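A single protein chain has been removed from this complex, and every other one stays in its place.
Should a chain be cited, it is by its letter among A, B and C, assigned in written order, with residues numbered from 1 in that chain.
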Amino acid sequence: MDVKVGLIGVGRMGSAIARRLLSAGCDLLLYNRTQQKAAALMQAGARAATSIDGVCAGRDLVITMVADDAALQEVVLGSGGVRDNLSARAVHVAMGTHGVAAIRAVAAAHRAAEQNFAAAPVLGRPEVVDAGQAGIIAGGPPAALGICRPTLAVIGRRVFEAGDDAESAAALKLTNNFVLAGCIEVLSEAFALVRKYGVAPAVCLDMLTEGLFAAPAYRTYGRIIAEQNYDQVGFTARLALKDMSLVLAAADAAFVPLPSANTVRDRLLTAIARGDGDRDWSVIAREQARASGLD
Amino acid sequence: MDVKVGLIGVGRMGSAIARRLLSAGCDLLLYNRTQQKAAALMQAGARAATSIDGVCAGRDLVITMVADDAALQEVVLGSGGVRDNLSARAVHVAMGTHGVAAIRAVAAAHRAAEQNFAAAPVLGRPEVVDAGQAGIIAGGPPAALGICRPTLAVIGRRVFEAGDDAESAAALKLTNNFVLAGCIEVLSEAFALVRKYGVAPAVCLDMLTEGLFAAPAYRTYGRIIAEQNYDQVGFTARLALKDMSLVLAAADAAFVPLPSANTVRDRLLTAIARGDGDRDWSVIAREQARASGLD
Amino acid sequence: MDVKVGLIGVGRMGSAIARRLLSAGCDLLLYNRTQQKAAALMQAGARAATSIDGVCAGRDLVITMVADDAALQEVVLGSGGVRDNLSARAVHVAMGTHGVAAIRAVAAAHRAAEQNFAAAPVLGRPEVVDAGQAGIIAGGPPAALGICRPTLAVIGRRVFEAGDDAESAAALKLTNNFVLAGCIEVLSEAFALVRKYGVAPAVCLDMLTEGLFAAPAYRTYGRIIAEQNYDQVGFTARLALKDMSLVLAAADAAFVPLPSANTVRDRLLTAIARGDGDRDWSVIAREQARASGLD
Partner (left out) sequence: MDVKVGLIGVGRMGSAIARRLLSAGCDLLLYNRTQQKAAALMQAGARAATSIDGVCAGRDLVITMVADDAALQEVVLGSGGVRDNLSARAVHVAMGTHGVAAIRAVAAAHRAAEQNFAAAPVLGRPEVVDAGQAGIIAGGPPAALGICRPTLAVIGRRVFEAGDDAESAAALKLTNNFVLAGCIEVLSEAFALVRKYGVAPAVCLDMLTEGLFAAPAYRTYGRIIAEQNYDQVGFTARLALKDMSLVLAAADAAFVPLPSANTVRDRLLTAIARGDGDRDWSVIAREQARASGLD
């Protein structure tokens, strides 16, 4: 690949993306607020810039992979940020999970500056990216997507094209997370019900996952809930609450009621109020159990 | 198989069960209120009794596969019913989808009469039974289950053992249906949301079903909802409402709140109130779309 | 008053009705399964019948005030019940709080027997009836209501006429109870919220009840919740659950989703599951508090 890529943000997910790009022989320039995170990647061939200005200079693609909407807006719209430094033929690709309002604001700023912008959030955890198995959702104007496509194909296994607006990709990513939340909620209710009737959770899990629900989401979270094992944390309740807030904000902005998202949000609030905020978000099953009188 | 089976109720599901038993060489006696339904089965080797008395006489197993709780109670507890005719060494196996209260009442009656009883509802449609692919959920005292097991193994592909009470099997079967309802509800909400953001439903479906939700439930109902194709009816909204009422009644009796079941029930009520009661139950997605201002 | 009244059921509410009738000089004949309850009323001028047959004989009005739907159906439709004994010119008035399905069944039976029937549930507790302050909701065909009206006017302070079907009165009474349940639920949520912000519940109560919500429901239940005083029981959580089930059954039969009733029902289920079933139904506020991490 002879695409020149700048990458802002090399936390766990950013690093996984960087490794994919480096192993494809990509010319990669990194920028991170805290420099030491980049060390291992530099041994693998990346170079580091010391400013956003530097990481944008001469790049075809500038990828941002930052923690949240506030960080995105600061990195892009802040003085000396990506907007101030992106060249007209380059593309900024936001690969974090962001809210539609933040993506909309960033898209508007780039459009006003006659710059290319796309959103391309990742489905799956860093390990999945490393294994080359991640899905990527891409949204943005055809011109921007056209430039990104080969690079996204290197990073992930498959690219799902959401639409011509960057925010369509944000909405689709949040929808994926919402469907997962809904699955966990329904499993929480289901396991509480069968426990009250003396059915072993493992039998219920077996029935579901070898039949209509033979899918990773049900296998993974079904086992956690059946075993009430919320201390091995994949994603905390606190982060999940932030995610559900983004889902509900996206729904609000489009005037879509999402009763199932309300249910999950309420359970997460209760879980956090009771001190389980740093446990795995499937701890909402414990709230359902408590609400059913199962200690 | 040298088990002598009596079968009460040869509608679509009862007939599929009968075919499985006949093809295993089972000695099968049928009883149905309307006699003509049994004709094809008799050509395949079954014999017909003209009364419940007759269909119970000399049988090891008496299977009931009737439409609903009222029918079950009439057939079992009515004068001249199964309770009045079941021999002490035989077992009555209720294979329909019933509420826990009805199963509890029937179980109590058989216990009082010192008879064996088990519940063994079927997962899947008649076609699945015919293909030998159905799961069966069995619940009841060990003695009763011990007698049923070989026969159930002939009917289905796998038997899930729910517990020592017949009602545990009823609860587990209802839970399976509830989890499916919850899946349809969340998909309904998800598709409405992405449509508002200009994402093609087919892309959303593809993303979900090749990732975390690669399961029959999501593929089947995801496609129906993506295509808004509610007129090819697998299970009507009216029947689904009856099912959700059984789920909620089971939850009520055990003091388990099920917010997701409430959401589905409310959507079904609205769908029926608006004239969609005879469409496929996934028509609840149309209500979500309407509530989102999508025609 | 020269109306001849038979009264079936002299529990607390039945006795209050009897006292009102006796003090208006009514010719009153009582019937109760357990005879001793009628003793005080007999000293006040009532006479007692020893059978339903006897309490119906020669009466213009036969009032039933029994505990629940099962008792109503037994007393009316059972062998030797009101249906078998009501004369053509008399009216049966069901004054208990009943579900619409039970009232519909009783109405159909009376109509088939060419008998008059009305439903006239009472708003308020027995003390309110004794004070002559109760409202009464009347529903039934004009002919039946015409006969009842003077007697109902003696029992209560005001009669609200719901409609030409007896079940309209049942629906309106259940609606009153539902609106009260909704008020308690919202207060539960409101008090939890303000407590989290350090507002004294008494201040919140004061603000609400001297402003937009200056009504008995808010004053009474607001104080109970502000003081977390659920042991002085007006109406138990268990009875409230039965009531909400009647409300939801009425809504189901008419295909009306009632999300607020679902919320209350779920809280009651949790309250009962946790051992608060015999506390006042406003104990649902404790569940809201728990779900908010308060105590």
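Everything below uses one rule, namely that contacts are C-beta pairs under 8 Å (C-beta built on N, C-alpha and C of every residue); 3 or more make two chains touch, one makes a residue touch a chain.
Predicted model only: the values in this text are computed from it and were never measured.
Set against the missing chain, the residues C:Ala24, C:Ala153 or C:Val186 yield one that touches it, C:Val186. Note on the undisplayed chain: of the listed residues C:Ser15, C:Asn116, C:Thr151 or C:Ser292, the one touching it is C:Ser292.
Not every partner is drawn; the one left out touches subunit B at residues 266, 269-270, 273-275, 287, 291-293. By the touch rule set out above, subunit C reaches the unshown chain at residues 100, 123-124, 135, 137, 158, 160-165, 167-168, 171-172, 175-176, 178-180, 182-183, 185-187, 189-190, 192-194, 196-200, 203-204, 206-208, 210-218, 250-251, 254-261, 263, 288, 291-293. Against the chain not shown here, subunit A presents residues 241, 245, 251-252, 255-259, 262, 265-267, 269-270, 272-273.
By our rule, only the chains that are shown with their structure count from here on.
One finds 54 Å separating the Cα centroids of subunit A and subunit C. Residues of subunit B in contact with at least two other chains: 251, 255-259.
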